[in-house]
Structures are given as structure tokens and as C-alpha cells.
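Structure provided below as C-alpha cells; questions to follow.
Note that this complex is displayed minus one protein chain, with the remaining chains in position.
After this line comes chain A, so read on.
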Amino acid sequence: MHILATEGLTKRFPTVTAVDQLTVTVGSGVTGLVGANGAGKSTLIKILLGLLPPSGGTARVLDLDVTAQGAQIRRLVGYMPEHECLPPDVSATELVVHLARMSGLPRTAARERAADVLRHVGLAEERYRPVGGYSTGMKQRVKLAQALVHDPKLIFLDEPTNGLDPRGRDEMLTLIRRIGTEFGISVLVTSHLLGELERICDHVVVIDAGRLLRSSAIGEFTQATQTVTVEVDEGLDELAARLTAGGQTVSRQGRLLVVKVLGPATYDAIRDTTAELGLCLIRLEQGRHRIEDVFREEVAHV
């Protein structure tokens, strides 16, 4: 079943066309919506929430029409905005309980759900303190909690990793993956940092200037060009020379060698060559080619 489907969806603003003839379907699971800043991701989410009327075309979310059944859609979906949206003088608990009630949960249920959800996003005792004193990472968690508190069928996460440090980013991505798998809630997550989505998404939709560039399962993106990253203690040049002589495509990136995977033989070649040279192998990593590169190729073709 499709959780959302658009058909020739268009949104024109006086000066710019934010979404242009977009026809795409998204199934359950975690879906990445990828595009540069200004590609129309946030506009698309607002249309899907029924908050912005499309200029043309149709869109259905959970089989509900966005123009006619916006309120019903908003009952069943959660939304985490891109920008800061938390009032500083209330505690996370108070805010999330209040917003749960705004989604129609009775008072006691709202309290229980808020406590549950705040625990799931990893906010402990600090949830009783005013949000104004939180770090960016904690604020992002509160934003995520309020999107989850009414147990939606689908959540829209707009740039959830924005402003996070690498560790916070990892934790957020892990959490999003859990929401899509363990929690059983479908996720549409946007990012302009394309690489990070490949770790958590089942499916990726790439848009640029409001137009669909590509929509396919994550496997298809990463299969195209696979590489393996090799790190050895010393003797990198020697290894590179031997591998090249053996017919492998090798490129050097600082202290690492990136070898294009031509088939299972590539791994054998690396293993054997390293052993023959008696090198100290530190790392042999599946360096799946980044979505960035695919994206770049796609843009180049258009």
C-alpha cells in the first residue's frame, strides 16, 4: 500500500515554482526525500499536511486527499518542522502533553504517551526543565517527541539532523531507523546531506527544483558503484601499484586506498596482495558509493 502518492503535483508561488509536476509514490518504511536547499522539500511536506493548497495536480496521504481531508490527515500524521519551534519557558513534558491533547488525546492518555515518547527519544530528568536551557540535540529530540506523541501512522521529519554534531546526528539517525522498523511508523525524512540517508532509508526520492529526479529503493542507488576502502599501516604506494598492475581500479585518498569493486575477485586480489607484501592491514571497509555522487550524476544528466 502507498502511504502517499502525488499526481502531477504543482505549487507555484508568485515568483517561483516550488513543486513542478511531481508524480511519485511512497510505500511504508523509511523514505528519504533528498534535495538541495530550496528544492521544494518543505513546500511538499506542507502540501502533504494539507496546509498549503496545491496549484495543480493531486496528492493523497494515507489514501486521504490533501485538499479535501486535511484535518483527517493531520490526525494521523506527525510533523517535525525544520526550524526551531519550541517556546523556551515551558518544560518538555508540559509542551508534549499539551500538544498530545491538541491531537485529541484525553488528558491522562496524553500524559502517559508524553512520558513514553520522551523516554523513547532519550530525554530523562531534564524533561522537567524549561526547554530554553536545552542543547540543540535535546531540542531536536523534543521536536521529534511531539511529532510522535499521538502515535501517528506516518511522520514527516524535515531536516531532523540539522545543527547536530556528528554524535547527535548518529543518534538521531538510529532513532529514525527505529521509528521506521521497531515502532512500525512510516517515515518521510528530508535531508540535503545525502550521504546520511543511505544508512537509514529503504527508499529514496530525489527532487531538484521541485521536479522528480529519481525515486528508487536504496539498493539501486548504492549498487551502481561500489568501492572498498583499504587502510594499511605502511606500503600504501606499493599496494596501489600492485593492484593497478593486477587490473583493479585504484584511487588514493589521503592515507586510504579506494578500490572499485569489479566483482568478488577484487576482494581476493586485495587480500592476496596485502598478504604477499606482508602489509599490516588495518581496515577493509565496504565503501558504498555515496548518494551524493549518484545525485550529482543525475543532475548532470538533466
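The working rule: a contact is a pair of C-beta atoms (placed from the backbone, for glycine too) under 8 Å apart; a residue touches a chain by one contact, two chains touch by 3 or more; residues count from 1.
As a working rule, contacts and distances are computed from a predicted model.
Trainee: Which name from "Cytochrome c biogenesis heme-transporting ATPase CcmA", "ABC transporter permease", "Sarcosine oxidase subunit delta" or "3-oxoadipate CoA-transferase, alpha subunit" does UniProt give the chain that's left off?
Mentor: The chain we cannot see is, by its UniProt record, "ABC transporter permease".
Trainee: Which of A:T6, A:Q146 or A:T161 touches the chain that is not shown?
Mentor: Selected residue, touching the omitted chain: A:Q146.
Trainee: Looking beyond the chains shown, say which of A:R101, A:R177 or A:R211 touches the absent one.
Mentor: The single option touching the absent chain is A:R101.
Trainee: Which residue among A:A5, A:A36 or A:A109 touches the omitted chain?
Mentor: Answer from the full complex: A:A109 touches the omitted chain.
Trainee: By the contact criterion defined above, which parts of chain A meet the unshown chain? Give residue numbers in ascending order.
Mentor: 49, 51-52, 71-72, 74-75, 77-79, 81, 83-90, 94, 98-99, 101-106, 109, 113, 116, 120, 130, 146, 150-151, 182-184
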